[in-house]
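To start, the structure itself, in structure tokens.
Complex shown without one protein chain; remaining protein chains in place.
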Amino acid sequence: MLSYALRRLISLALSLAVASLAIFLVVEVAPGDPAGFMLGTGAQPDTVAALRAELGLDQPKLERYLSWAGGMLSGDFGTSYTYRTPVAGMVADRLWVSLPLALYALALSTLLAFPAGLYAAARRGRAGDVAVMGATQLGIAVPNFWFAMLLVLLFSINLGWFSAGGFPGWSDPLAAIKALTLPAFALALPQAAILARVLRSSLIDVLGEDFIRTARAKGLTRFQALWRHGVRNALIPVLTIVGLQFSFLLAGAIIIEQVFFLPGLGRLIFQAISQRDLIVVESVVMLLVFAVILVTFLTDLAYAWVDPRLRRRR
Amino acid sequence: MSLLSVRDLTLKIGATEILHGVSLDVAAGEIVAVTGESGSGKSMTALATMGLLPAGARASGHIRLGGTDLLTLSERDLCQFRGQAMGMVFQEPMTALNPVQRIGDQVAETLRLRGTPRAEAEARSADTLARMGLHPERIPPSRYPHELSGGQRQRVGIAMALALRPRLLIADEPTTALDVTTQAKILDLLTRIVREDDLGLLLITHDLAVVHGRADRLAVMNKGRVVETGPTARVFAEMAHPYTRALFAASRHRATLGERRTYGPLLEVRGLRQDYPLPRPHPFAKARSQTALRGIDLDIRKGERVGLVGESGCGKSTLTRAILGLEAPAKGIVTLDGARVRADRRDPALRRKMQVVFQDPYASFNPRHPVARLVAEPLHLLGPVEDRAERVAEALTSVGLDPADAHKSIHAFSGGQRQRIAIARALVTRPELVIFDEAVSALDVRVRAGILDLIAGLSRSAGLAYLFISHDLSVVRGICDRIVVMQEGEIVEDRPAEDLFAAPEHPHTRALLEAAPVLPDSAGRAKEETTCD
Partner (left out) sequence: MIRRLVPGAVLSALFVLAALVSYVWTPGDVTGVDIASKLQPPSPEHWLGTDHLGRDLLAMLMVGARTSIAVALVAVGIGMAAGVPLGLAAAAMRGTLLDEVIMRGNDLVFAFPSLVIAILITAIAGPGAVNAIVAIGIFNIPVFARLTRGAALALWERDFIMAARVAGKGAPRISAEHILPNVTNLLIVQGTIQFSLGILAEAALSYVGLGAQPPVPSWGRMLAEAQTLTAIAPHVALMPGLAIVLMVLGLNLLGDGLRDVLDPRLRDLRT
């Protein structure tokens, strides 16, 4: 088990190194000089050169990559070209909105999906299954940001239960959670629909396995066989989806933040794009990719927890 | 009164009737075997008794277990009977156990569900496993199924079925997926338990030889009917029904090989060695490998018919792939007709001389191609061929099929016919050597007999040399001049067939021969034959 974790950890580190290099290279080949962009078209060449030197843009590419990547390792994300403040601080503030939102949505999605998937699999082919599957078919087709707009229309504008947007900060945790509730629901619903479908079909696959028949021959009822032998075996594909969903939720959070005017990473990154504040874009993208790779790592560990066969092999 | 009494069991799936009035009895302490070919309804009879029929199946008649008619019970009450009053063991030990649960927990589960305290359930589970030969000091109950061999898993399966000490055990082909030596041990175990616990055992098997010497009584099924039933010895002696006779004859069938001929050398295998890398325990560990072949030397002469026998994992398949040039060996060389076989080089002139027939008639063909294209595929080796259609027709005719079927889809053919098409495909380049890789293992006995005759006939008429690979000594027996026995990557015995059967030299060969279940002579006595005709 430990060696399995170690191998996964090495692969995590390698992925991060390659991903950071890829991001750096892609941004490096970008046309347009951030210094010139910041100073405007009328700037003197030597003023631009001075600013380039100050921003470190005149250094060789390899050195710049190493100092950027090395800085990130020690929590130093560099200094924003536009605001001249440390990127780490800007990102950290925003992360406190985006990350809780994604986790909130992930929790909601899982909570909605599991009962629905289990119920549909247990009632396979009957009315309950058909109803749940119909609902999930619709859930998958709904764009989350549009669903968010509908939620605002209903719960904020018509019913007045929630505010239509904005974020009061974490000084009042209850108010903060309330402000994140509609966005989290909007994010979670389509993902819950996908998850419920995957869980259902995975359960149905497992129910066709020989060991379920063995369990039934031992005297377990249909539901006991499903619950005691089906669920854990069905979890393997489900975990993959939960892992993938986190990255979709984090990316989706960027969009949902636009609907609810939440001061998260999404707002930061769109601002940075319009101001060509490349170091901020780089850092936020790297952070998102890091989150995805980390979740993949955790998913791999979860596999081994679920499936003893993986603890030894691979 | 018998323990289990099945009367007029009729089973319908949709509108199709699968079983037509099946009746049989199992008394306590008695082994009753149900035998028949695939599709005879023997497994359905077992599943109907357990109440585990597939969705859409409806059973009528009576299945009485200790006085209760199981067919009248609700699903809820049936759950009480399963495990408690009757247990079942299935064919595939690889898939019949839950891969993510410890074996001890799987055996203890039914006890726990019926309210036994955890400690007691675990103790009883360990006891049951020990009784099945899985002693805690060697195979602790904390093992997972993937850490066990096939035979050990089957022991877990039996332990699970017997945890609540039911009176009736149903075993559906419990040893079909196992090696012959393991099969003997599992059958011994089942017999012992039946005698010790006064258990009734309903043993479903396709193999008449397994039935003989094990079962007290026998029911022969064909197309959903019991065609003959009675004490095993009597059924073997009388064989009142023609189907029983046909089944028996096919099981004992030996093809006519004709004169043994040897011409010049054809295949030479020298010092073949193959290793496969094992997964490393951690990334900095030294690379380790498992040796599949430890220096194999093998010769096949032109026109010679050689059998290769060994249990699973002995290296048969690795050797096949190396001979066919599908996989480069770590060491050693293979030459065919004087030319070296290499995995990394395409040599059509060489490849043409060597073809193969695989085990599974359903996996052997691209489902999207018509028969003509399937059979013609190896013609690729001959470059542009003008008489393609003629050659395909010739190959189909030689295996006893109608050339007019060439345009049909492979889906239109049965397993036995597909195996004939596979042979036609192997013959289309007019090869010198054909490798039959378990080519009759998936077939019913009567179909198998036909294919064996076909192979022997082709060898007689065309002088074909072949390597016939099988896990089953009795199959190889009538179809080979020479037999090679493999164990753990080595050839342990390589002798003319008659010598080997008459006086096996190597302990492993002897073990294989002793473990193999034997059919009696037609007179009803079990007599080890000493000659290979």
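When the chains are written out, they are named A and B in that same order, and each has its own residue count from 1.
Going forward, contacts are C-beta pairs under 8 Å (C-beta built on N, C-alpha and C of every residue); 3 or more make two chains touch, one makes a residue touch a chain.
It should be emphasised that the depicted structure is a prediction, and the values quoted were computed from it without experimental measurement.
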| item | value |
| --- | --- |
| Which displayed chains the unshown chain touches | A, B |
| Candidate in contact with the missing chain, chosen from A:M72, A:L262 or A:V292 | A:V292 |
| Hidden-chain contact residue, picked from the options B:G87, B:G133, B:P378 or B:G416 | B:P378 |
| Residue, one of B:F236, B:F365, B:Y466 or B:F501, that touches the chain absent here | B:F365 |
| Residues from subunit B at the interface with the omitted partner, ascending | 324, 326, 346, 348, 351-352, 354-356, 358-360, 362-368, 377-378, 380-381, 411, 422, 425 |
| Contacts of subunit A with the absent chain, listed as residue ranges | 15, 18-19, 22-23, 26-27, 29-31, 137-138, 140-146, 149-150, 152-153, 157, 244, 247-248, 250-252, 254-255, 258-259, 266, 269-270, 272-273, 276, 278, 281, 285, 288-289, 292-293, 296 |
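In this section, only the chains that are shown with their structure count from here on.
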| item | value |
| --- | --- |
| Interface residues, subunit B side, partner subunit A - complex | 50, 52, 75-76, 79-84, 87-88, 90, 92, 95-101, 109-110, 113, 144, 146, 157, 160-161, 163-164, 279, 281-283 |
| Touching residues (chain side subunit A, partner subunit B) in the complex | 2-3, 6-7, 10, 209-211, 213-222, 224, 228-229, 232-233, 306-309, 312-314 |
